[in-house]
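Shown here: the complex without one of its protein chains, the others still in place.
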Amino acid sequence: MLYFICDYTEGAHPKLLEKLCAENLTSLPGYGADASCEAAKEKIRAACHREDLQIAFLVGGTQTNLVVISSLLRRYEAVVAARTGHVNAHEAGAIEYTGHKVIELESVDGKLPPAALSAYLKDFYADASHEHMPFPGMVYISHPTEYGTLYTKAELRALSRICRDYRIPLYLDGARLGYGLMAYDTDVTLDDIVDCCDVFYIGGTKVGALCGEALVFTRRNMPEHFLTLIKQQGALLAKGRLLGMQFDALFTDGLYWDISRHAIDMAMELKAALLEKGYTLYIDSPTNQQFVLLDDEQLERLRRDVAFDFWEKPDDSHTVVRFATSWATRPEDVQALKALL
Amino acid sequence: MLYFICDYTEGAHPKLLEKLCAENLTSLPGYGADASCEAAKEKIRAACHREDLQIAFLVGGTQTNLVVISSLLRRYEAVVAARTGHVNAHEAGAIEYTGHKVIELESVDGKLPPAALSAYLKDFYADASHEHMPFPGMVYISHPTEYGTLYTKAELRALSRICRDYRIPLYLDGARLGYGLMAYDTDVTLDDIVDCCDVFYIGGTKVGALCGEALVFTRRNMPEHFLTLIKQQGALLAKGRLLGMQFDALFTDGLYWDISRHAIDMAMELKAALLEKGYTLYIDSPTNQQFVLLDDEQLERLRRDVAFDFWEKPDDSHTVVRFATSWATRPEDVQALKALL
Amino acid sequence: MLYFICDYTEGAHPKLLEKLCAENLTSLPGYGADASCEAAKEKIRAACHREDLQIAFLVGGTQTNLVVISSLLRRYEAVVAARTGHVNAHEAGAIEYTGHKVIELESVDGKLPPAALSAYLKDFYADASHEHMPFPGMVYISHPTEYGTLYTKAELRALSRICRDYRIPLYLDGARLGYGLMAYDTDVTLDDIVDCCDVFYIGGTKVGALCGEALVFTRRNMPEHFLTLIKQQGALLAKGRLLGMQFDALFTDGLYWDISRHAIDMAMELKAALLEKGYTLYIDSPTNQQFVLLDDEQLERLRRDVAFDFWEKPDDSHTVVRFATSWATRPEDVQALKALL
Partner (left out) sequence: MLYFICDYTEGAHPKLLEKLCAENLTSLPGYGADASCEAAKEKIRAACHREDLQIAFLVGGTQTNLVVISSLLRRYEAVVAARTGHVNAHEAGAIEYTGHKVIELESVDGKLPPAALSAYLKDFYADASHEHMPFPGMVYISHPTEYGTLYTKAELRALSRICRDYRIPLYLDGARLGYGLMAYDTDVTLDDIVDCCDVFYIGGTKVGALCGEALVFTRRNMPEHFLTLIKQQGALLAKGRLLGMQFDALFTDGLYWDISRHAIDMAMELKAALLEKGYTLYIDSPTNQQFVLLDDEQLERLRRDVAFDFWEKPDDSHTVVRFATSWATRPEDVQALKALL
């Protein structure tokens, strides 16, 4: 079976395991206070060209989202997201469980259009009864989005400007950030992310780590007593080394970018093959997730040998499926898949 | 100034105050265990033609919504509502504050279309990843809706059937229930509400009471230890008599229906005058709220003498406003308003 | 039957009902924005000799406690209270339901000893692992306490000083504040409460009102968007007039103090009679609640004609009961009870 079902089917990049094994029996303090966490933070700050970034490591994506959102929002505030945003659609109500509404706006190709955001904010404050509604207290975007698409630099800047005008933070979910920044034609760099966002995370789970996300606060805006807040939500890892060492390895010698670029290379090769063979792409994705519209014959034929993800069923005889590549995708598997198309 | 701004600008129908005054110094047990609460419940059961109804009194509408929804939902469940539903749009995130998502579906004239509900439910369970999403655990509708519109009996039955098919309760917010049931052309009776809904409330605050809503469970489905749940949310009134006596008076000799019908008579007289004078109705409402599209000249002229509610601004030179009648609307005020149109 | 079971068995002082009836059909804006609320606030400010107090009206005591505590605490903070404090013992977990721990300290005669508070706070910050514990973010006391006892001015000042040293607010639950301030030998005045506390409430439900508590912020520390926070917890009354008019009447011509003093007169007459007849007081209460230790014979005899509250059972043949007087207690009922002792 060829595995293209998602980007978290393998363990960790071997260099991360090597690091964990090499220092395994060194005695280190717990809860993220060890040297490996500090080293990883320094390397991330260097990659971002900003020495003043505040960084914390968390275990998973939904966890990171709920910790950030519930820590930054005041009690009367809600987070604004595109309808298809992960926090709105696929986190089992985790944000609402922390007491905050997700205000859903329209989604265009998985993205939150700046115009939709500014229209919503303008209308909110124009409404005389807005004290009876949850206040917009943060904007959530994902990059790449849940559909593999990317914001342009102009779009990011527009969102950022709107957020600053209304004095609310812009939060970017970077579960697949490496795959976004290593896309061929994107004009967005990591520096742009740092500039435009008040807080964002660099995804590890889907980009080479066993687990772990690096949460970055860009305006010295890490909430007071953040360790206590993390602990209160069950998200504080006793052996912080597990996250520190992995991110240390990921940000040594550009490993994070190299393995991200590999996934993009694999995805673009697959995409080209799909187009060449006449397949219909459901959405034009420049990243590691490719959404393809299959008819029933194609579906039946491919599923015999390939594991992919079912996305939705637009009509009775067609299915949208997702092929995902990752840091671990083997070139020979892409060749084998191409042969089957 | 003529007051048509909303349906809660006056105190209580005089018969309710008479009742409160007459028994004011009688010593009664607290927390709703007194005879007036029992008498009120009996009268509501009689009005509903069902002796087995479980009833509790709460103080206000948002409070009732959050108590019901958070008491009936399991932790992994969300409530489904039309986008314009009060719980989604105008309760300051009260439902989410209890930890539950409001899943918003489309709204047609303020109503949740049965087809939209069944499509959503079908898609939810067809999605292989639905364990990663909040489960639909209840359906919320309001009747009349926030736009003054009414479900037909066929629509109510369709919603009820869908809910039973999926074994989730149907909850009807009846903040203005009297005004809905006393509308001229509705085919929905109180018996239909009891039949179709698992739980609903009969609004008092907007229909003649100082405060108070009568919450009715129709399937012997009042949650265990409901008093404790109410207390936990700060919603337990020490002097339950305040609610019991008011609902006792409201359901004596059909007072609730008579005063509701009065509001409808006033609203329909106003609606007829609006149409006759060429005003454009924003929505065709058969109840006590009338939504009218005014141009700037009309708006400026009317606001000098009339208090009404601003609803929204569809374009730069027009405004949608709401005129609300109530049990307390004086016929001479309607005449005066008609003269100004 | 003679009713001494609690202080909320009757309706409202007649002057409150007169006020409600007199202005019943006046059209007023909702949600506490009406003139009666403003008038009541002005009268309370005058009674407190402070023009800068921020005031809000809420419906009941548990509701007020949960609104205040959850609005003032940050997410990582807890409220500190005596073990017997109402928020810890008798509110169905309402505070915890808002996500905050109640840190219980020892209780001496229902009071939180200043020494216990300062020892706890010192130990907390001395503990190297305190980042793994909820932070003390507020101190809660009740005055009178749940056992009818009163803090002295020196105790109040000591608690206040400790709170300021640690920069955490002191919150006083005044559900029975009138009965506390009108006690014969107390050296605490309303001005002292205002001086010592960051926030407190003046209880209406137990002191002459149908419902209602007046919440007072003394340091211009009302939380931002407090109306929205109140709404979010289902505690916003549409017809704010119900609270405004009652507090307006209570603070007109010293009515609140007169009726409170009446309850104290009745309680002290009863207390004297109890002592004279050789009954054992369970606690020495100077306020409207009297706790008496009864043997089985006394219990059986008295319960035939008197409604009182069972408090606890210290051993198999004795019971602690509570007799409560109130603004509504009739002198002839006290005489009748004395005759039965």
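What to note about this one:
Order of writing sets the labels: A, B and C. Residues in every chain begin at 1.
Just so it is clear, a residue touches a chain if its C-beta (ideal position, glycine included) is under 8 Å from a C-beta of that chain, and two chains touch if they have at least 3 such contacts.
Since the structure is predicted, the reported quantities are computational estimates derived from the model, not experimental observations.
Judged over the whole assembly, touch between the missing chain and the shown ones holds for A, B, C. When the whole complex is considered, the residue among C:K19, C:K41 or C:K101 that touches the unshown chain is C:K101. Of the options A:L242, A:L255 or A:V320, the residue whose C-beta touches the omitted chain is A:L242.
Of the candidate positions A:F57, A:Y97 or A:F323, contact with the hidden chain is made by A:Y97. Among C:L16, C:I44 or C:A92, the one in contact with the hidden chain is C:A92. Think of the hidden chain as still there; on subunit C it touches residues 75-76, 78, 89-93, 96-102, 104, 126-129, 131-134, 310, 312-313.
Remark: the residues of subunit A touching the chain excluded from display are 3, 5-6, 8-12, 14, 17, 20-21, 23-30, 59-67, 91-94, 97, 205-206, 210-211, 228-229, 231-239, 241-242, 307, 328. Not every partner is drawn; the one left out touches subunit B at residues 70-71, 74-76, 99, 131-135, 224-225, 227-229, 231-232.
The rule we apply is simple: only the chains that are shown with their structure count from here on.
Both copies, subunit B and subunit C, contribute mostly matching positions to the interface they share, with over half of the numbers common to the two. Note on chain placement: the centre of subunit A and the centre of subunit B lie 41 Å apart, centres being C-alpha means.
Subunit B and subunit C have CA centres that are 34 Å apart. Residue positions of subunit B with contacts to 2 or more other chains are 91-93, 97.
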